[in-house]
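Please read through the structure below; I'll follow up with questions.
All protein chains but one are shown in place.
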Amino acid sequence: MKGFFLGLSSGAVCAAYCAPVLVPYLLGEGRSVLQNFLALLQFLLGRLLGYLSFAVFAWGIHTSLPQDIAHRNLLIGAAYVFLSGLLIFYSFFKAGRACPSAGGQEIDHRLRNSRPSLFLLSMGLATGLNFCPPFLLAVATAAEQASLLQSVLFFLTFFLGTSVFLIPAPFLGLLRGFSPLHVIGKMAAGLIGAYYLFIGATMLAGGFYR
Amino acid sequence: MKRALKIAGYTWAVACIVVVLATFVGNNYFSAKLASSTGITISPWFSGGEIVGSIDHATYKTVIHRPVFDGLIGERKEGFIQIEWQPVTALPLVIEDGIDFTGDGKEDFAFRLDTAAGRGTLTPRNPSVIAIQTLVKVNQGWVARIQLRKVS
Partner (left out) sequence: MMKEHPPHAKTIEVRQSPGKSFLFALPMMLLTLMMMSGGKIPADPQRLFVFTVTYLFFNLLFFLMIHTGKTDRYRATAFITYAILFIVSFISHMFEARGSMSLSQEKILLCEVPFCHLVIPMTLIPAAFTKTIIFPGTITGGYASIASMFTIWIGASLSLGRGWCSWGCFFGGLDDAFSRILKKPVFRNINPRWTYLPWAVLLAVVLSAAAFLSPTYCTWLCPFKTVTEFEAVTSFKILVQTILFASLFIALVIVLPLLTKRRTQCSLFCPFGAMQGLTNRINAFDVRIDPDRCINCKRCVTACPTLSVTEESVRAGCPLISCMKCGTCMDVCPSGAVAFHVRGTPVAGNRNIKRMLFLYAAFLFLAIFSGGTIQDGLSRIIRLITTGSMI
């Protein structure tokens, strides 16, 4: 549940980050909504794979964390503070930065021309594996989960939460003004970041916030 | 067409004035209708949840609400249970109660309330009982919320 909401709340940012990558592709091809939808599915599948591998990773972090509560709170608190700081920074001060996976665009360019389906899958994987701030917050939260299953479940729900925002993408042929959503999503992420900053700070301060 | 639109527009505008009047004249009626037709209630996180039982002590009674774990969808891991002692005028200086909210015949926690000092002591007998969240004197009596966590 928590994963789903974290996903939902940061999903707008995800969409805002990723749409610049995804949308031109979808629009550029000038295909039908159905075709776009299939493309989106491939993209999402890639993302899911990326997320699930992170679930395993987060569980790994969890098992290697010290088990005693005070120390763990200290570590997780520090992670929250650092990551939410990053989130706030990105949402309010780095307005121009696009999806981190956009960096891979160059390499993907060739893939795109030779194997379009693989291209989308890899783009999805790249966004799934990237270190965009809301995602890192999700990692920090997942590290709190006790078992591998819980960790995987958490990421699955996080994935669903963020995907909600990408679903309209196939219909984006109609959508012109995407930039307001971009700004709004980023600002909302900044606010949620501020909240996590507070939680992290209190965790650090006394480890009593639960 | 233009004419029809114009008439529709003006009718709509006049209707807005009627809506303003109706909003205030019919406020009681509409609010009651709104409440009854939606069947909406206050979230148990604020109301404390439905009352499921009570313990009668001759002069006063202990009221037990249901444990609240309600999430947006499904249930949460963390919750609470609300207990009340009333009426305030008939409460002894020290109250001791054993509460069984799971209904298995076994006490889940014991609570000792010192009404004079306004202090409560919780003795958990079930691993899901965590701590006292709130203990407040209200006009009818005392209210306590005990933090619960589901154990899987």
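First chain written, first letter: the chains are A and B, and each begins at residue 1.
Here, contacts are C-beta pairs under 8 Å (C-beta built on N, C-alpha and C of every residue); 3 or more make two chains touch, one makes a residue touch a chain.
Because the structure is a prediction, the values reported are computed rather than measured.
K.L.:
Give the residue, chosen from B:58, B:117 or B:136, that touches the chain omitted from the document.
P.N.:
B:136
K.L.:
Consider the whole complex, including the chain that is not shown, and state which of B:34, B:51 or B:90 touches that chain.
P.N.:
B:34
K.L.:
In the whole complex, what residues of chain A lie against the chain that is missing from view?
P.N.:
Those residues of chain A that touch the unshown chain are 1-2, 5, 8-9, 12, 95, 180, 183-188, 190-192, 195, 198, 202, 205, 209.
K.L.:
Can you name the residues of chain B that touch the chain not displayed here?
P.N.:
So the residues of chain B touching the missing chain come out as 2, 5-6, 8-10, 12-17, 19-25, 27-28, 30-32, 34-35, 38-48, 70-73, 134, 136-139, 143.
In the analysis below, only the chains that are shown with their structure count from here on.
K.L.:
Can you work out the whole-Å distance between the CA centroids of chain A and chain B?
P.N.:
Computed from C-alpha means, the inter-chain centre distance equals 36 Å.
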